[in-house]
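The other protein chains are all here in position, but one chain of the complex has been omitted.
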Amino acid sequence: MTVPLLRLENLEVTYRTTEGDVPAVRGVTLDVEAGTSLGIAGESGSGKSTLAATVLRLTPRTARVSGRVLLDGEDVLAMSFGRLRVVRWSEASIVFQGALHSLNPLHRVGRQVAEPLLLHDRTVTRRGAERTVDQLLTDVGLPTRLAASYPHQLSGGQKQRVMIAMALACRPSLVVADEPTTALDVMVQAQVLDLLTALVRERGLGLVVISHDLSVLASTCDRVAVMYAGRVVEQGRSADVLSRARHPYTRALSAAFPTIGDPAARFAPSGLPGDPPWPGDLPPGCPFHPRCPDAVDVCRTEDVRLRPAGPGQEAACVHAGTEVQA
Amino acid sequence: MSLDTGTEPGPVVLSPRAVRRARRSASLQRFWVSFRRQRAGVAGLVVLGVFVVLAVAAPLIFSSDELEVTKATGEVLAPPGSAFLLGTDESGRSVLALVVWGARVSLLVGISATVISMAIGTLVGIASGHFGGWLGGALERLTDWFLVIPFLPLAIALATVLGSSLLNVIVVIGVTSWPGTARLVRAQTLAVEARPYLERARVLGGGHWHQMSRHVLPNVMPLVLANTTLTVAIAILSETTLSFLGLGDPFRVSWGSMLDNAFSAGAISSGAWWYLLPPGLCVVVVVLAFTLVGRALENVLDPGGR
Partner (left out) sequence: MTFAATDSAVAAESAHERSGGARSGGLWGYALRRSASGIGTVGFVLVFNFFLFRMLPGDPISLYTKGRNMDQEQLRELRRSLDKPILQQFLGYLSNPFSSGVDSTQFSRPVWEVIGDRVWPTVVLLATATVLSAVIGIAIGIRGGWSRGSSFDRASTGISLTLYAMPEFWLGMVLLILLSTGVGFLPGIFPSGGVITPGVDRWSLDGIGDQAWHLALPALTLTLAYLAEYALVMRSSLVDELRQDYLTTARAKGMREKLVRRRHAVPNALLPTITLVFLNIGFVVSGAITVETVFSWPGLGLLSYQAIRGPDVPLLQAIFLLFSLSVVVANLVADIVVAAVDPRVRT
């Protein structure tokens, strides 16, 4: 078996706060092969954004990280700073949420896209960088004159495309997209997702997409992993996970998004009672049991790990592997 | 007020006013608990308490005779000794007595001037933020214009024109410092007015006065409160400066007037440090205390993770 492009091994991230330790990620193991895409779904507080940050060791200093993050076989967490700075962006890059202030408001967009080029390759000339920036902007479907614009002059969709162009600047093998479609109109969302899918296909990249929107991930990614309370509770081929979910949480997530055109969906109640647990205050046993419609006694006392639940599919539920009446 | 229905406690029914009172006292308690954690702020509060007590009790500690030049008993510009703990001034008066009595004027002027400044500033600020159109615009323009005029030259001009008396000093400082508050209040008013419940109040028929007093004012007040302490600090510094320049009340002792006298009497060249240091140190300590309290209030009311 070839070495996966990205391998997270027993990853744990705990934040040290004034109110005690908060475990954001509690033991996650995931693989991403080159040329494939993995979606990571979950609500806020599930730990998915923290997971993204660990790929390039961008977690804040108050975070304790343990486990391994193997990028092409090399452990990011154990690298020296010098090696880390080289690896950042040139082997793996992150597409941040364009709607936030991920762009410096005082620098022109072209300069910011060119910045990693100049950082990683001393031999690049200014003209060379400009030409590359123009090419990158064209690749993501933006007119090249936008390079002279400032971030506040761009729309949300344009900013998101700029983030994608910027992420591709140093030709990484892996791209992690953190909530790339949040705060965008539905039409623009579709365009951004199409763009990402096409780029992955063309360039043989590995892609990790993080979103709270399971339907977005299902349409874009080959495989999907669902996170809850810092753990992966289900993973498998996206079509399988969406249509034959083995974990009650996944089922609730996919049911939360109505199928347009299906009259039954309009009447069926699909919300989940309660809120996701505060990571610092997890219930005993399976963390999902307070909200789970299929909870049984053992769920309250014993935590569950991922177990096989179908071809290429795993779920962390006592009912996995058995047929459950949905 | 509760309905007693036998052994089991039934639902407690309270009047709206009682609910408001309970909510307010609960939030006050929460506020106090948070404030207690701001050590610098608490220290400042303690220091201010000490000074206020000293100022109020001044006549009990030193009789007003000590301020009379004609009744001075000490040597001229004598260094600290057993008789006069902080030495004497150029007329033989006890510097310590002057400092304690000086606290009264400095604190009185600082606080009164701030009250005036806050009143005008809050009124103008809320009005200019609330009323759109030409009134709001005009008030905003007026505030900006007054902000441009540098404080001390204006204060000097006004004091020259009005004459030097305690009341005039208070008026001058109050009138020159309201624009700062007005601008802050205006920004806060605009932020509050953007909130949906203001729209609801308007739709429900709340008139201008009702909106401003019942909705805008309570939301603006916390920030205004924090700003008030800082304004008092600046007002005290202003009073000290004006008195030093000879524009204060000539019949009252304040820390600024002490410095003016010290300067004119050549305390510097004669090395009379006991005359120079205490009044200035008092100003520094009091202003610092107000500043710390103000910063603590800001931290509690608007924690930005500083």
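Per-chain numbering from 1; labels A and B assigned in written order.
One rule holds in what follows: a contact is a pair of C-beta atoms (placed from the backbone, for glycine too) under 8 Å apart; a residue touches a chain by one contact, two chains touch by 3 or more.
All figures in this text were calculated on a predicted structure; none of them were measured in a lab.
When you scan B:237, B:253 or B:300 for touch with the missing chain, the hit is B:237. Listed residues A:16, A:64 or A:145: the one in touch with the omitted chain is A:145.
For the chain missing from the display, the contacting residue among A:4, A:157, A:236 or A:287 is A:157, taking the whole complex into account.
If you put the hidden chain back, the residue from B:13, B:148 or B:203 that touches it is B:148. The chain omitted from view is touched by exactly one of B:52, B:245, B:265 or B:301, namely B:245. The hidden chain makes contact, of the residues B:76, B:111 or B:276, with B:276. Counting over the whole complex, subunit A has residues 56, 58, 84-90, 93-94, 96, 100-106, 108, 115-116, 119-120, 138-143, 145-146, 148-150, 152-155, 157-158, 187-188, 191, 195, 198, 202 touching the chain that is not drawn. Against the chain not shown here, subunit B presents residues 141, 144-145, 148-154, 156-158, 160-162, 233, 237, 240-241, 244-247, 256, 259, 262-263, 267-271, 273, 276-277, 279-280, 283-285, 287-288, 291-292, 304-306.
One rule holds for everything that comes next: only the chains that are shown with their structure count from here on.
Separation between the centroids of subunit A and subunit B, computed from CA atoms only, is 52 Å.
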